[in-house]
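Of the protein chains in this complex, all but one are displayed in their positions.
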Amino acid sequence: MKIPGKKRKLLSCIGALAAATLLLVGCAPGSNESGENGESATLTTAVVQIPPMLDTAMTTYTPTGWLMRNVVEGLVTSDINYNVKPMLADSWNVADDGLSITFTLRQDVTFHNGDTMDADDVVASMQRWTELSALGQSAIPGAVWEATDDNTVVVVLQERNSVLLQMLASGGANIAAIYPQEIVEEYGTDPIDDFVGTGPYTLEEYKPDEFVKLKRFADYSNRTEPADGLAGDRTPTYDEIEFLQVSDNQTRFGGALTGQYDITLASPEDYSKIQDAPELEPILNWVGSLYLNYNKKEGAMADVAVRQAVNTAIGSEEIMNAFEPSPDLYEMRPGIMLRSQEEQWNSDADADSYNVNDPELAKQMLTKTDYANEPVTIMAQQNDRSAKAAIVIQQQLEAAGFSIELKVVDATTLLKQREDPQEWDILVYGLNSKLEPSAMAFFSPDFAGWTNDPTITQLLKDYRGAATYDEARAMYPQIIEAYAEYRAMTKVADWTDVIAVKTGLESAPVHDSQIVFWSVPLLD
Amino acid sequence: MLKAMFSRLGGLIVVLFIVSIVVFLLLYISGGDAALALLGNTATPEQVAAMRSSLGLDRPLMVQYGDWILGVFHGDLGQSFYRRESVVEVIFSRLEPTVSIAIVAQLVALCIAVPLGIASARRVNSTLDGIVTTYTMIGMATPGFVFALLLALVFAFQLQWFPLSGYSPLADGVGTWLRFIALPAISLGVVHSALLTRMTRSSMLDVLSQDFIRTARSKGASSLRIVYGHALKNAAIPIVTLVGVGFAVLVTGALVTETIFNVPGLGKLMVESIERRDIPVIQGVVLLATVTFIFINFVVDVLYLILDPRVRQSA
Partner (left out) sequence: MTLKLNPASTPVEPRAQNRQLTFSYRFLRRPAFRVGATLAVLLLVLAVVIPPIVGYDPYSVDPSVRLSPPSFTHLYGTDDFGRDLFSRTNGGFQVSLMIGASVAISSAILGTLLGALAGYYRAVDAIIMRICDGLMAFPGILLAMALVASLGSSLVNVIIALVIVLTPGIARLIRSRVLAIKEELFIEAMRSQGASSLRILLRHILPNTLNVLLVQVAYIFADSIMVEAALSFLGAGVAPPTPSLGNILYDGKQVFLTSPWMVIFPSLMLIVMVMVVNFFGDAVREALDPKASRRRWTQRSKSVWLGRFSNV
C-alpha cells in the first residue's frame, strides 16, 4: 500500500533541491568582467597569499614589496637593465670619500593625504628604514640622514657602500618607502598600518589572508621620462586593482581558466595548460634560483672538500627536469645573478664547477675526505618545488656514496629549524634574486648556512668600499671565484614563476621579480 | 536528574581547561613560531627577537597561558599574532561562511537521509533497500574532500554552473550567497547523509519491529499513522543525536571543503593558523568549537530526556 505522505515528503525534498539548483544556475552573473567599457576598469589578480604585514621596512617578504610598490615609492628605482634611475629624488651626488650622498628631492610630490613631500618626510622615513629593515642594517649600519634644506637630504655613512643606490632601488624586499613624517613618528618601531604613500595607487582596503584593493590616485605626481622597468612614467591604466588570496593552486588556476581572474599566479605544472588554453597566455617571471645551501658551521658539510664533492655530484638537468614541465621554465647558468641582470653582472668564473654531474668523480673526491658515511640531512620545504628537487638530489648524492636522510617540513618549522645547525646539513631552497651580489642572503654570516670565509669577507668589504659603482662591478668575477672555491652554495638553476594572464594582457611588463601592475594594458 | 546534568556541565568546564592547555602546549612544542612567519625568510635574528618580544612570545609559558585564561574570563581572547586584530574580531569575521555551509549541508543531509531511511526501513531487503544500503556503505567510506573535488571538477570547472572559489555574504543577496556555498554544502551534506540514512533506517527498523507497533497495527491503525505517529517519534532520538554529532562533523568537514573552495571561513582559518603558529586564533577557534560541541551535546541530552521516558526512568 502506498504511503502518499512519505513519498510526498521525499518528492518535495527533491523538488526543493532541484528548484534551488535551477534558481542558482539561472542567477549566474557570469565571469568577472574587467570594465571593458572604460567606466571603471578593475584588474583582478589571484595570488597565493596576501601578506600579513605591508610595512616594507619590517618584513623581508617579497610579495609585500611587489604589492606595495604600487602604493609607496622610494628615492630611486631601477630601469629594465637594472640601472639606477630617479624616483622621488631627482638627482644625487656621491661625495669623493664616499661617506656621504646628497639627494636633491623632487618638488611638488603629493602624498595620498594631500600633503606635499619635503625633506623632513624623507629623513624620518629613511632613518626608520635604516634602523629597522634587514637591508638597511646590512647596507648602511649607523648611517644618519639629515635635511640640509627643504629639498635636500644628506646621508652620512660610517663606511663606504658603492652599491647603496642599487640597494635603495630595490622593488622587492625591504623597499625604502617614503611616508609622511607624522606617520613615521606615530608608528615608530611598530609596523605601519596607515599606508600614506606617493604611489600611483592608494590602499583602499586590506584584509590579511583575503584581499588587497588598490584605487587609482587621482593626484599622482608623475615622472615625465618614458616608462622603463620601474622607472619613469607610472600612469596607471586600471582604475582599481584587486589582489585576491586563493591559496589552493588548483582553485586558483581553475579560476584563471574559467575567466574569474585577469591575472593569476599559477604554478609550473599549469604551464602547458596555459599555453593550450586559447583564452590564456603565460608570462614567465624570473624570480631567482634554486640552491643547495650548506651548513658550514657544523657537521659533514663544514668541510669544504666534502662540499666540493657534493657539488661535483649535482646534475642540474636531471633535477630540474624532474619537476619542471618545460625547459622554458628554468635556465642552467653559473654565477649568482640572473640573465636579465647580465648587463650589470657577468662572469663565468665558476662555469667549470657548475653542473658538473659526475658522481664517480664525486665518489673519489669523497674518499679523500674524513667523511665516514654518517647520515647527511637534506632539509626542504613541504609543498614547494624544492621538496621535489630534494628527492632527486638525494638520489644523486646517494649514487656518489653519501648516506642521506631527507627531512621535509612545513614552511614555519623550516624557518625555525633553519637557524639550528644541528637540524640540517644541506638545505634545498630557492633564493630570490637581488639587485647586486653582496645582497644575496648567503653572503651574510648570520644567514642560515653561516658563510665564514676570510677571503670572501675581505672581498665584499673591498667591493662595498670601492670608489665607484663601476669599480665595484669589476670585482664581480673575483667574488664568484672566491665563492666557488669556498663553495658557499651550489646553484642548481635559475627558475621562473608562471603567471597566467588573459589573452590580451601578455604584453604586461615584468621587472624586479613581478609584473609592473600600473602598466598592465587594458583588455579590449 | 537536573543535578546530574549540572554536575556534568561542571565537569565539562574542567574539560575545557584541559583542552586549552593541551592546545597551548602542543603548539609551543612544535617547531617554528609566529614571528618568523610574519617577517619573511631573510629577517635578521635581531628583528625576529624584537618581533617575538612584541608578541609576548618571550615570556615564560605559564605567564602566557595565565594571561590568556584571564582574558577569556573577560571575554577577551587575545590578539592574533598574524593579523594583529583581536581574536574575537577575526573569528567573528569568518563565522558566517562556515555556519552557512554547515546549516545548508545539514538540511541537505536530512532531506536525503530521512526519506531514504524511512523508505528502505519499510521495505527491508527489497531492491530499494539494497540500493540504499550500497549508497550508505559507499558514502560512509568516501572522504568528504574526495567528493568535494569531484563536484568541483564537474560542476564548477567543466560545466561552470557554480564558481570554483570564494564566498558572498548573505547580506549581498541570497541568490549569490547560495551559488557560492552550494558546492561545499552539497558535498558535505551528501557525504554526511550516508551515515544519517543508515541511522534512520536502523532506528526505524528497530522501532517498527517492536511490540507496541505490532499492537497498534493489530488494533487497525493505518500504516501512515504508525509511521508518523509512533515510529518516527521513537526513531527521532538517535536522529536527534546524530544531528547533534553532525554539527561537529560538519564543522570538521569545513576544514577540507573551505580549503578546496577557498571559502574564507573558520576551517580555512584553522588550517592557516596552524601553519603559522598563530596560537591565540587557534585557541580561540578550538574553544569556540569545543563550547559549541558541548552545548549541542547538552541540548541533545535534554532532548533525549524529553523524547525517551525510558532514559528518564533509568537516570
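Letters are used for the chains, namely A and B, taken in the order the chains are written, and counting of residues starts over at 1 for each.
Assume a contact is a pair of C-beta atoms (placed from the backbone, for glycine too) under 8 Å apart; a residue touches a chain by one contact, two chains touch by 3 or more.
Everything numeric here is computed off the predicted structure, so don't read it as measured data.
Q: Check the options B:G40, B:P115, B:P163 or B:G253 and report the residue that touches the missing chain.
A: Residue touching the absent chain, from the options given: B:G253.
Q: Out of A:A227, A:L284, A:I391 or A:L523, point to the residue that touches the absent chain in the complete complex.
A: A:I391
Q: Of the residues listed, B:L16, B:I69 or B:L128, which one is in contact with the missing chain?
A: Residue touching the absent chain, from the options given: B:L16.
Q: Just one of A:P51, A:P86 or A:G254 touches the chain that is missing; which is it?
A: Hidden-chain contact among the options goes to A:G254.
Q: One chain is left out of this view; which of B:S54, B:S93, B:S168 or B:S202 touches it in the full complex?
A: Answer from the full complex: B:S202 touches the omitted chain.
Q: Of B:G78, B:G117 or B:G144, which residue touches the hidden chain?
A: Only one listed residue reaches the unshown chain, and that is B:G144.
Q: Would you write out the residues of subunit B that touch the absent chain, in ascending order?
A: Residues 11-12, 14-16, 18-19, 22-23, 26-27, 29-31, 137-146, 149, 153, 157, 191-192, 194-195, 199, 202-203, 205-207, 209, 211-212, 215, 234-235, 237-238, 241-242, 245-246, 248-249, 251-253, 255-256, 259-260, 270-271, 274, 282, 286, 289-290, 293-294, 300, 304, 308, 310-311, 313-314 of subunit B touch the chain absent from view.
Q: Footprint of the hidden chain on subunit A, which residues?
A: Residue positions of subunit A that touch the missing chain: 248-250, 253-254, 257, 267, 269-270, 273, 321-323, 325, 382-383, 387-388, 391-392, 395, 406, 408-410, 413.
Assume only the chains that are shown with their structure count from here on.
Q: Return the distance between the CA-based centres of subunit A and subunit B, expressed in whole Å.
A: That pair's centroid distance is 39 Å.
Q: For subunit B, which residues count as touching subunit A in their complex?
A: 30-33, 36-47, 50, 54, 82-84, 108, 111-112, 114-116, 118-119, 122, 152, 156-157, 160-166, 175-176, 178-179, 182, 223-224, 227-228, 259-262, 264, 268-269, 272, 275-277
Q: Would you tell me which residues of subunit A are touching subunit B in their complex?
A: Counting only subunit A, the residues touching subunit B are 1, 3, 5-6, 9-10, 13-14, 16-17, 20-21, 23-25, 27-29, 52-53, 58-62, 64, 132, 134, 137-138, 173, 189-191, 193, 208-210, 244, 246-248, 251-252, 254-255, 257-258, 260, 409-417, 419, 441, 446-447.
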